[in-house]
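Of the protein chains in this complex, all but one are displayed in their positions.
Take a look at chain A:
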């Protein structure tokens, strides 16, 4: 053990250069520090689970122990009789006619109504004066189930006699789906794939399987509902979109939206898993019933049942290419398992289909994507949202094509890479930079990490080898592999959604200094949005002090913290409101001081360093003198360019706002005898348009890369196909990467402005999650020579021991 002092193969320095600096200190382009950073690493940050209220009760949810059953009876008497229990609620206690909720289709029961459709579905609620009392009382509720047959895949879900998950559907997708157990179907047809296939010299096809990934955010679902004197309720909760929650909560409670006042509390990660409601309605119901504040905190076990997961998928792909390496056509069929309730399935289908080709020029395509209703756990939003599954498959296809053509996989991709002006299979032109070939060139040009880094004069450093501290190899069986992948992700909500954000910005003089306040409902889930908002306000208003007000529903919607959209859309809204405030301030200045200098009337004026200056840099006035005791406050909505729905038969339509591109090179070492993998390096190149906060940008890219690595080699929720029950709802058996599994992640950031976006920026959070997984898979294939059509790769796949 002579190597305790040697450097482990943990993330080393990041050889990344990004532009820094702006005209205003602490403005955009600077890596200003996050206000929550130190608190979080020292354990002092208050998460939603840390909240406390005097006289507070604890809520507990009783969940179904079976996946599909009729509820014959529920007996709550024993639970109610327990000392310390204040309320036990079932479906019968719901106060209004609105008993379901859902992001797009309101198909999810607040509490089960005579039937449960998946393992872990909420059946009853308990409020008690102690969490343990609540838990024991919940265990005393007697639910009699009569089990029903389960449907768990396409064949069983669409069989002629398949039990229907939602009989009598009347949602807006019901009319165009081929079977009622299909949530949504989106074909995309462009050109003539059959005709184009005739020009192909080589054709490759494959079936790919993507496992069910969990967001595995570290802060479990939690919140506190406090009943108010006006009959309303104040809800403090960790979520991704306050106003979307509000729209779903208020009707169930029978309250007008203004009586449900929501405030964001400390969010411990989200990654899509907080787009759907979890404990929100349940806590409010218990609080309103008991007249006492009610707190609900899931434990990790419950969290695995308390939020949707990434859709597992089966994907069939066929590509053709000419012998000089041009792709002729692509046909694919993507089957996503949405589980028991719709959640975000329709939008995931839209993404999977419209991004199914990847960042390549393919004129003739025939694409079909569907999402199923099954008795498996509900699936919905997760970082990468439909694009992840497709990227895993099309990138495997690219390698297969290159191999069959005898071409270098990177050169083959570069030859077919899309660029600005390329038409998407939806017919939408890509009208901003699409540096796909350049990203690939950069990751390939990077020097490879040295071989056999685990070797030293004193023996093998097992930490740098597959198996790590488990001491399974000292180099035996270890083979290196290198793999490449690139992906395309849309930014923002698509398909005609009114994807706006609201920002309220105030400027005033406090203690002799002009300061700004920014108020939005943006959910800070760790992405660094509040840091960026302050930077934007400093840049636009030329102030140093910016206060960010807590996010709540007292201001208009900021949309969801998802789809890589917040810096673009709510950042755009903050910028817009700042510009409106600036105009107003300059108007005041002209009114008060316009006669003092001709430039007030003639020059382009800016706010910088607390002063009004001309674009030539001449100071006209101090903001303190302009504003005096006036307060300028503006709340305004801001919208990006509108999108349109995809045609239901052809998939044509300008459906997306913006595209985001990242490429990865994975270097892995595989113990080929034991089937264990060590990722040595996972280099990323990504175009970010403009890095508003370079450090946060790199953090997002490294985080997304690591999440992609997780699903490549370890992360999977395992559902028993016979019972549709989850087999590994714990961090003992649902594994996420530790720091020893996380390689060096050098990041190469490009900043090619998108002229349609604020500051030219590009949403960045998701793209690195796409290409990371197929790059690791490609590297493992390269090391082992195995085909590997399933992710995550398990040791059994690498050793033929399934």
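In this section, a contact is a pair of C-beta atoms (placed from the backbone, for glycine too) under 8 Å apart; a residue touches a chain by one contact, two chains touch by 3 or more; residues count from 1.
Here is the rule we use: contacts and distances are computed from a predicted model.
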Can you work out the missing subunit's protein name as recorded in UniProt? Choose among "Sugar ABC transporter permease", "diguanylate cyclase", "Sarcosine oxidase subunit alpha family protein" or "Carbon monoxide dehydrogenase". "Carbon monoxide dehydrogenase"
Of A:322, A:420 or A:470, the residue touching the omitted chain is A:470
Tell me which residue among A:735, A:753 or A:788 touches the hidden chain in the full complex. A:735
Filtering A:92, A:230 or A:796 for touch with the omitted chain leaves A:796
Looking at A:151, A:242 or A:460, which makes contact with the chain not pictured? A:460
What residues on chain A make contact with the chain left out of this view? 1-3, 135, 299, 301, 458-463, 466-474, 476-477, 673-676, 678, 713-714, 718, 727-728, 732-733, 735, 737-741, 794-796, 799, 801-802
